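What you see is the complex with one protein chain gone and the rest in place.
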Amino acid sequence: MSLQDRGRRRYTSGVLTLSDKGARGEREDTSGVMLRELLRAEGFEPAAYEIIADRRELIVRTLVAWVDEKGIDLIITTGGTGVSPTDVTPEATLEVIDRQVPGIAEAMRQASLEKTVNAMLSRGVAGIRGQSLIINLPGSRKAARENIEVVLPVLQHALYKLQGGPADCGGSGMAGVPPGR
Amino acid sequence: MSLQDRGRRRYTSGVLTLSDKGARGEREDTSGVMLRELLRAEGFEPAAYEIIADRRELIVRTLVAWVDEKGIDLIITTGGTGVSPTDVTPEATLEVIDRQVPGIAEAMRQASLEKTVNAMLSRGVAGIRGQSLIINLPGSRKAARENIEVVLPVLQHALYKLQGGPADCGGSGMAGVPPGR
Partner (left out) sequence: MSLQDRGRRRYTSGVLTLSDKGARGEREDTSGVMLRELLRAEGFEPAAYEIIADRRELIVRTLVAWVDEKGIDLIITTGGTGVSPTDVTPEATLEVIDRQVPGIAEAMRQASLEKTVNAMLSRGVAGIRGQSLIINLPGSRKAARENIEVVLPVLQHALYKLQGGPADCGGSGMAGVPPGR
């Protein structure tokens, strides 16, 4: 693979929808589909998409498999970030990440808070596992869209850096080469 | 209990004041009393109120008893959130909660920061233990009042959801039924 080819490498993305009803086929996953297409339009290659129930160990297992086996660069979850007893996406995510990126969650909540006070109940986290970035979004299509738009401007840069891109990447716009692949 | 009665159930609240001087009777607890009355006016039934010393294990024991034995829905602490050596309310709270609700603390600090730079030294946390919500407020009457006002608009909704209220509660305004009571 030439340097140029590697420089043009598209990052892969996975969308994981957390929804008991969705997993039973009782609810259409408009949020997950929206996110997949939005990420595709932003240049991310859809590599995984699944709807699973709000069970912590199942979320952990899926996230680990998507990072460690499939090597997906960017994983966006939607759902399970609220305060309901079944909302355990943040806890599952905290369990699998090596390093938190608190500013991503803070920025999303800060932006949402200008629209609705209930934004302060959104418990989503963001972090890094190996060379992948995992970000929790709320389950509602509207909130998920508002939140992803807050982070879209930093995603390419974040992945480039977390996969070992040199410090002085400035405006080069080169996509990074994930080591170990 | 009829569905209607349950729908009208008032949530209970407890106010826990952390103050070495207050516990020794050397200082009047204007902050705790203000919070109790403010919560009563907001529809919460006062179920507990205590002034205890800034001792971590004592705070832990009290919070656990109020949730696990008394089943108090909303616990507001005031005091012990600063950077003094005796300020350990956040650490005690983190020890007893199952799930953090970081957006509550962020929103309170963000609002306070517009009034005073010292707001960034307020280390309060918020989180869920079982079916109860615990929120740390600063000890000063003025700061406690400013902070509680930031979260008041979400408290009923938060309790409804964290006690298992269905997802589509929208504008129903129904109070939740705490399971297991």
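Per-chain residue numbering starts at 1, and chain names A and B are given in the order in which the chains are listed.
Throughout what follows, contacts are C-beta pairs under 8 Å (C-beta built on N, C-alpha and C of every residue); 3 or more make two chains touch, one makes a residue touch a chain.
Quick caveat, the model's predicted, so the values are computed rather than measured.
Across A:T30, A:T86 or A:Q100, the residue that sits in touch with the chain not pictured is A:Q100. Contact between chain B and the absent chain runs through residues 82-85, 87-88, 90-91, 105-106, 109-110, 113, 117-123. Residues of chain A in contact with the chain left out of this view: 99-104, 106-107, 110, 128, 131, 133, 151, 153-154, 157-158, 161-165, 167.
Quick note on the criterion: only the chains that are shown with their structure count from here on.
Mean C-alpha positions place chain A and chain B at a centre distance of 31 Å.
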